[in-house]
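Here it is: the structure, laid out below.
Apart from one protein chain that is not included, each protein chain of the complex appears where it belongs.
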Amino acid sequence: MKVNKLSGLSLNKRLAGLAFVLAASAMVASFVAPEGLKNENERRPFISVVTLANAIKNREEFLLIDLRDAEAYEEFHLPSAENIPYDSALAMDFESKVIFYSGDDYLAKRLWEKRHESLGPNTMVLYGGVHDWYEKLLYPELPINIPEEHKTMVNQVIELSTYYGGQIEFVESQEVLEYYEYDLNKKYWPGAKRTNGLVRKGC
Amino acid sequence: MTKGSQKQPQPYWNPYLCGIGLGLVLLTTFVVMGRGIGASGAMTSVVSVGVNAVSETHASANAFYAGYLGDGTVSPLKDWLVFEVLGVLIGGFLSGVFAHRTKLKVEKGKSISRNGRFLFSFVGGIIMAFGTKLARGCTSGQALTGGALMNVGSWLFMISLFAGAYGMAWFVRRLWI
Partner (left out) sequence: MNGPFYENGWIGEEASLLIALIIGLAFGFFLERAGLGSARKLAAQFYGSDLTVFKMMFTAIITAMIGVYWLSWFGLLNLDLVYLTPTYVMPQIIGGLVFGIGFIVGGYCPGTSCVASATGSIDGIVNVVGLLLGILLFGELYPYLETFYNSTPLGQTTMVQYFELPAGLMVFILVMVALGGFWLSEKFEALNASNEGE
């Protein structure tokens, strides 16, 4: 019994030592290489729906390409977008500034992963695709009470939504603002959009 | 092992080892699902379905139930957390069977009657439900999940939980000792 207790105790101490080593090395790592092995210099190609909406409105020079099939394009597409389905776009070369988008991020992500070396620095991808254009720009949810520091951004969204013929739904929650304050330079690719997901978030 | 000791409940495992096991389960959940574990959420789904069965208009008019009922295209019970809690029931049962701890029993302190224990267990459940719903999660969904993700609200919840329980413990000591 006594031996058992002793070995149990030393096991606990060994586990505590392991936790200490892993945590201390985590601390060192976060000072030496805060971003870890994620390549921080890798360019994130994202453009947000708000920036893109402004660019279209101001008639800036760029090619906007819808990567979905013709049927989806006919049903709904962003103003001034051209339809070049993914398979065709994969083989094409683009000279000028190009912005790609797909339904969510799936096709645009695949294209970027395959082509980002050959496409050059002028290529961008719409963060969130048609889904976010629809949900976050045309028909966004915005809070009734807008905190001072978010006013500029929110007014811009309201203006753009009206310009493109959308409609705003005002809600109690402030959480909806977080989307617009993303730092796209720090973002990975967003998750897959699911229409009938069985995984509700939260508790 | 002697024949007599086989039916005896086995001792509990080292809490630190169980904690590491639970922590790895939680980590797996993050990596595979992009969410944490939970318990009270599944109970809320069950309640929302019940309310919806009694009166659909009443349930859909209430933002709280509506959040758990979804858009009506799939059954609200076909939900990740509901299945996870079914797993908890099975896992708890299996562990209890292997350790010879599964039998009908009432867990109570020495100085309280069975019916008294039932009453307090019931009332405690009601109070706890209010706490968990106000805080948007329970010990699993907030304290464990949010604790590991260093979520500000989860740590506030956890500290308040221990404060509430320690503060109340003296007043209800006759329930337990």
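Order as written gives the chain letters A and B; numbering starts at 1 within each chain.
What we mean here is this: contacts are C-beta pairs under 8 Å (C-beta built on N, C-alpha and C of every residue); 3 or more make two chains touch, one makes a residue touch a chain.
The shown structure was predicted, so the numbers you read here are calculated from the model rather than taken from an experiment.
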Positions on subunit A contacted by the hidden chain, ascending: 12, 16, 19-20, 22-24, 26-31, 33-34, 36-38, 106, 172-175, 177-178, 187-188, 190-192, 194, 196-199, 201-203
On subunit B, residues whose C-beta touches the chain left out of the figure: 12-13, 15-16, 18-37, 39-40, 43-44, 46-48, 50-51, 62-65, 78, 80-81, 83-96, 99, 101-109, 117-118, 120-169, 172-173, 175-177
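By our rule, only the chains that are shown with their structure count from here on.
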Inter-centroid spacing, subunit B versus subunit A (mean Cα positions, whole Å): 34
Residues on subunit B engaged by subunit A in the complex (per definition of touch): 14, 16-17, 20, 33-35, 38-41, 68, 70, 73-74, 78-81, 132, 136-138, 140-142, 145
Subunit A to subunit B touching residues, read off their complex: 8, 11-12, 15, 191, 196, 198-203
